[in-house]
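This report refers to the structure that appears directly beneath it.
In this view, the complex is presented without one of its protein chains, the others remaining in place.
Right after this comes chain A.
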């Protein structure tokens, strides 16, 4: 018996097992043939049984009922609780005509085995994760298998991040969110050690596409992508989900121009008001909002909108927008692009934990506003207005995903390109090649939020003044 999952084995093992499996299959087939004759017999029996089941299930529900409750017995389940009153005003007649909503929701049962799938090739094998392209044996359907990362020796069991990812994906249904078909486990179910998410397969992720493009996306294409992103994010926020790790490598693209949000490893449900103690260790550094960098413990949907802004910029240039080397450097990059915060533009920012150590240059007309227009000279006025608002330092000033969908930018020419007219790209995920990661990782579990210490940004805007003269600037960090 294959006690260890085939997925973990070497090629030779796999070949050997395939052989064993074939032999087993043959044996099974012979037996199946014999058993087939019994089938007809069994079926008749099963039908009789099914009827018995119906009865038993009903009895099972009723066996606790006391014989003489003052409510009429429910054996026939046709009784109204307050017969005397209701019969008079004719509700019995109306009953059948009343249109009641029926709620359909599936049932539950054991997970299937990963052996229902054949691995085709690895897509991604990173420090933590493992994603492969695979084919469902029965249907030939191509899927992506993502292994749930966890340490079997962890004293606290399965990671809540992975379980949340599964639950949130199960609850979501939207064309711009990757769909989870099922969760499967390794063949040996006496110990559940290998858990895989079976996801719909998409040919690309946006980071690889951007990395390979000889020319940037056209404005019409950027609009289509952004609209799809915003529409997926709007759905999430509408359903109380924060993604908390939006970035181009977590956005998938298929060959029909469809974008889908993936990787819900950082996501969670939040209420309104948001829970008071959310971790700040979310969002990959280059896409992390300033309030997180400054240590805010209460934050909301606006952190995702900041990431959307960063992705917007990246779609235009094919380069991540704010590539800080560490938290302090990330903040410096942000202030350079967006200006420094002031008490007017972001009331209360000074009260954030890490802001106490912040030494900012004296605010002036030149250093408090964004320089988006200068950085993206080809972007229309509406485009740079949208980008600037997404990159507002003050989270309350960022548009919601819904507001973004209504933005003027998408109505102006050039109009968003029809998805079907989207260019196709060579798929890396579909081939045998492996990719190397080139963005920082999402923060790991159990890491400590950085105490940024004193941050001296007072020299920062020397650069803006020197810019015309082509001089560099230096950033001092104490």
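Criterion: contacts are C-beta pairs under 8 Å (C-beta built on N, C-alpha and C of every residue); 3 or more make two chains touch, one makes a residue touch a chain; residues count from 1.
By definition in this document, contacts and distances are computed from a predicted model.
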"Glucosamine-6-phosphate isomerase", "Geranylgeranyl transferase type-2 subunit beta", "NEDD8-activating enzyme E1 catalytic subunit" or "Cyclin" - which is the UniProt name of the missing chain: "Cyclin"
Contacting the left-out chain in the complete assembly, out of A:171, A:212, A:343 or A:406: A:171
Contact partner of the left-out chain, one of A:121, A:189 or A:454: A:189
Residues in chain A touching the chain absent from view: 1, 28, 31-32, 34-35, 37-38, 52-54, 56-57, 59-61, 63-66, 69, 71-74, 77-82, 85-86, 89, 91, 94-95, 98, 100-111, 155-158, 160, 163-164, 166-167, 170-173, 182-183, 185, 187-193, 195, 239, 275
